[in-house]
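Every protein chain except one is present and positioned as in the full complex.
For subunit A:
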Amino acid sequence: MRRSYYIAKAVFLESLKNYTLVSMIVFGVVVLVASLFLNNAMLGEYGKLVVDLELTLPILIGLIIIIFNGTRLVYDEIEKKTIYIYASKPIKRWEFMLGKFLGLTAVFLVVTTIFAILGFLFLMLLHIPVKGQYVLSLFFSIMELMILLSVTMFFSSFSATPILTGVFAFVIYFAGHLAPDIYQYSLMAKNQFVRVLVRIIYYILPNLSYYNITKEVTHNISISINQIYYVISYALLYIVLMMVFSILIFEKKEF
């Protein structure tokens, strides 16, 4: 486990020093500041817009990081043969994969924390009250990104190119948010085969709609503790399963 930490450290340092993190944060701040100019045009809905924006930005930035960095996380190590350095050292392959996962998760944590702090300051500046759900929503964003990263790592363990992995990740992101609609469709489909097939797809796909509680935050709807437990357990289970599959494939891989 300690060795995973060192791999994670390498991923984090690399993200920090190749300006991925900095450029993404600058991008987010620019969007936030630009939103100030919409104040007069939003006819009293400005507060909701700002909260919405602040909750969406970490996900958007995380998604960009996954597409550009996450998809190359394992691919580059194999392609550029840095994996030879690690494979000859006393580190197990699962520790390596876990380290990669934790390194990029740390990047998401930093991005989300920075946006949480900026968001608080911004909302205070605009005299918009900060609610508890706001923090929960940011926490859920990290969970969502971790699920998506685990799916990306699973695809990258066998996909031929990072572009293909990126496409898979992107499709999973959108399909994951449509999970409730997919479920509804499985109930309504007349053909038995289609019904079973759609239901299987529903259970395989990560249900990312659980992690979008923007509506609850903006409309001040409370979230039960049971729902929070369920959503966290679901994320952990999904991540563990994806990582186990990724590691099993990676264990068999010859570089």
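In the analysis below, a residue touches a chain if its C-beta (ideal position, glycine included) is under 8 Å from a C-beta of that chain, and two chains touch if they have at least 3 such contacts; residues count from 1.
In this text, contacts and distances are computed from a predicted model.
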| item | value |
| --- | --- |
| Name per UniProt, for the chain absent here [options: "Aldehyde ferredoxin oxidoreductase", "ABC transporter ATP-binding protein", "3-oxoacyl-[acyl-carrier-protein] synthase 1" or "Cytochrome c-type biogenesis protein"] | "ABC transporter ATP-binding protein" |
| Of A:Ile91, A:Ile128, A:Leu178 or A:Ile249, the residue in touch with the unshown chain | A:Ile91 |
| Footprint left on subunit A by the chain that the document does not show | 3, 6-7, 9-10, 13-14, 17-18, 80-92, 254-255 |
